[in-house]
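Of the protein chains in this complex, one is absent; all others appear in place.
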Amino acid sequence: MSKDKKLATEPAAGAALAAQPVKEKRESIWKDVFAGIVSNKASLISGIFILLLVIIALVTKFVPGVLPYDPYAQNLSESLMGPSAAHWFGTDIQGRDIFSRVLVGTQITLTVGLAAVAISLTIGVLLGSIAGYRGGKTDTVIMRVMDMMLAIPSILLAIAIMAALGPGIEKAVVAIGLVSIPEYARIVRSEILAIKENDYVAAARVVGDSNAAIIFRHVLPNVLPSIIVRATLGISTAILDAAALGFLGLGVQPPAAEWGDMLGRGRNELFRAPWLMIFPGMAITLTVLAFNLLGDGIRDGLDPKARKR
Amino acid sequence: MLLSVKNLSTEFPVKKGIVKAVEDVSFDVDAGEILAIVGESGSGKSVTSLSVMGLLAEPGHVAGGSMEFEGKDLVHLSEREYRELRGNDMAMIFQEPMTSLNPVYRVGKQIVEAIRTHENVSKKEARERAIDMLRKVGIPSPEKRIDDYPHQMSGGMRQRVMIAMALSCNPKLLIADEPTTALDVTIQAQILDLLRRLRDDTGMAVLLITHDLGVVSETADRVVVMYCGQVVEEAEVRTLFDHPMHPYTLGLLKSIPRLEDDDSKRLYMIKGMVPNPLEMPPGCHFSDRCDSCMDICREKIPDLVDLNGHKVRCFLYENAEGEAKSVSAIAEAEAEAIADAEAARDVEASEALLAAEELREAEIEDIEEASR
Partner (left out) sequence: MSEHNEQAAGAQAQAGADGTSAPQQDILLDVQHLTKRFAAETNFFGKATSHVQAVDDVSFQIRRGEAFGLVGESGCGKTTVGKMLVNLLRPTSGKIIFDGHDLTAMKPAERKAYCKDIQLIFQDPYASLNPRMRIGDIIAEPILTNNILPKDNVEDRVNELLECVGLANYMRNRYPHEFSGGQRQRVGIARALAVNPKLIVCDEPVSALDVSIQAQVLNLLDELKEQFGLTYLFIAHGLNVVKHVSDRVGVMYLGKMMEIAPKKALYADPLSPYTQALLSAIPSVDPATKKDRIILEGDVPSPIDPPPGCRFAGRCFAKVEGCDEVMPPLVEVKPNHQCACHRYDEGGPGTAVVA
């Protein structure tokens, strides 16, 4: 069965080969990523949404004047007003405009997401590669430490790390980044273990490639897709973790606007002023969802077999 | 007539269109007969057998034609009725015996269960039957091996267990899909021998699906040759091997390295490769690779014509001297290839001579230098 099925697609590739004009330009992996995002409606919309968030973050950072209200200015006479034409998302207990605060909040959210992933990605890939390629005792030591980290719920671990480091958004980033290292390490290690066994790695050894050449040319490029996909999904986890820390009051310090923190402060007024939670909550949900869908699109784009079909 | 397949078409809708895996295929299997369906990957031979077994994977489906087993219509059978039939009257063995056996159960338990789902017998009776079956398929000391796990057995042993399981309910038809492809030659010989023996003993019919013409020649009574979803030739086994008619069959037979060949010759090869199922050539599916392709071949698909029981799908046989034409076309192509090879060899030889001469000259120089 599988044999015939494989066939159904295999000559298809052969014919595609005859039909396509000669392409001289080389495509990079990022072109594949882009193709994957565009190929799928959900991921395309997500991509546009995220691009919009990035623009909002940059604009609000460098041109704060575009905001309808100063997100930090208190105006107690307008405290806890519901959504209206003047205040689209309503106001909080100090009378600050929630719409402006949600927009400004993208700055922190995106920074936290990207920075935390950068930390866990770098350390995780390094540890995973060493463990996977070297094997033996190195592997055992690294992976047991990772297992120990995984045995503790990540948010607890993050709280513990923050307790040691003290409060503050930079520290939250470090805590979130450290907490998700094991996931990357495990993925990279298992992928490398599988890829190492492939004949093309053996072929590289036969022609005399060095270990470094084998890792960088044959092993890592084949791990890269799962790393990119995992990182995209990791951004959403990091955003959620940051929101959770913010909700618990461990993240940003007032009066900074951060979605999780806004959510946490809004819970006292949940029944009186539900918009305090609804809009930051929606912002978190949509952003996380967008990164997840984007991750799916990128995965499709990076699978050479899925792409050309 | 045990199994009768008429004008069967099976389709797989994919993103870019519909793959016609099986197109207008007809054949019959008589009781006690070994019919082989032979073809390369993509020929639709496996899909044909899965269609008969009602085991097509989604989104594949039978798009037309009829299949009758002992006069019973198979196409409109409900899933439950099919399950009933598959265990009792029809059985199937696959290429990879490791993946067809459940690794976490002892083989005995799996055979016993197969027996007990289809027949109302006690566990003890079923176990005795299982041991009997294992003995029948040539497993030494079956009383002990029945409690082995699949991974404790070799590939050949596992295939024997699969056969034992398939035969445990005395099927009238056994479908064997590449049963020996994953096995070593000496083990393959054992399994083929076993299949033939079991057929003689029990009188069951065997539908043998394979890509190996050698296996066909040694095992089957009748052969159906498939290419790109169509039957291109059908004949009694000796007729087919002695007088192959379709250029594809001829080419396949010629391209197999044989023990009795003269090795100095290049192997005959069928040029090109199997076409994309979504972009079949408009005429005969084989036209692009055929040495005796005519204009008409590129325009329409030939019919399967019956010449005294030897069926062939080729325009060469619309008139009498077709076979001669096809053979001569291949002979011509072959002669060309040989001429090319010989020309290449001549060049080689002269180069070698030159090289040898140069070496000798160099040597003489060396000696002269040394003597100085």
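Every chain is named by a letter (A and B) in the order it is written, and numbering of its residues begins at 1.
Here is the rule we go by: a residue touches a chain if its C-beta (ideal position, glycine included) is under 8 Å from a C-beta of that chain, and two chains touch if they have at least 3 such contacts.
This one's a predicted model, so the numbers in the text were calculated from it and none came from an experiment.
Student: Where does the absent chain touch, in terms of which shown chains it meets?
Tutor: Even though it is not drawn, that chain still touches A, B.
Student: With respect to the chain omitted from the figure, which of B:Met269, B:Ile296 or B:Ala339 is a touching residue?
Tutor: Spelled out, the listed residue whose C-beta touches the missing chain is B:Met269.
Student: Which of these, B:Ala63, B:Leu253, B:Leu278 or B:Ala329, touches the one chain of the complex that we don't see?
Tutor: B:Leu253
Student: If the hidden chain were put back, which of A:Asn198, A:Gln253 or A:Asn268 would touch it?
Tutor: A:Asn198
Student: Among B:Ala21, B:Val137, B:Leu213 or B:Leu316, which residue is in contact with the omitted chain in the full complex?
Tutor: Spelled out, the listed residue whose C-beta touches the missing chain is B:Leu213.
Student: Of B:Glu128, B:Glu143 or B:Asp193, which sits in contact with the chain we cannot see?
Tutor: B:Asp193
Student: Considering the whole complex, not just the chains shown, which residues of chain A touch the missing one?
Tutor: 10-11, 13-14, 16-17, 22-24, 26, 29, 198-200, 202-209, 213, 217-218, 221-222, 304-305, 308
Student: What residues on chain B make contact with the chain left out of this view?
Tutor: Residues touching the hidden chain, for chain B, are 40-41, 140, 154, 156-157, 184-190, 192-193, 211-219, 238, 241, 251-253, 255-261, 263, 266-271, 273-274, 341, 344-345, 348-349, 351-356, 358-359.
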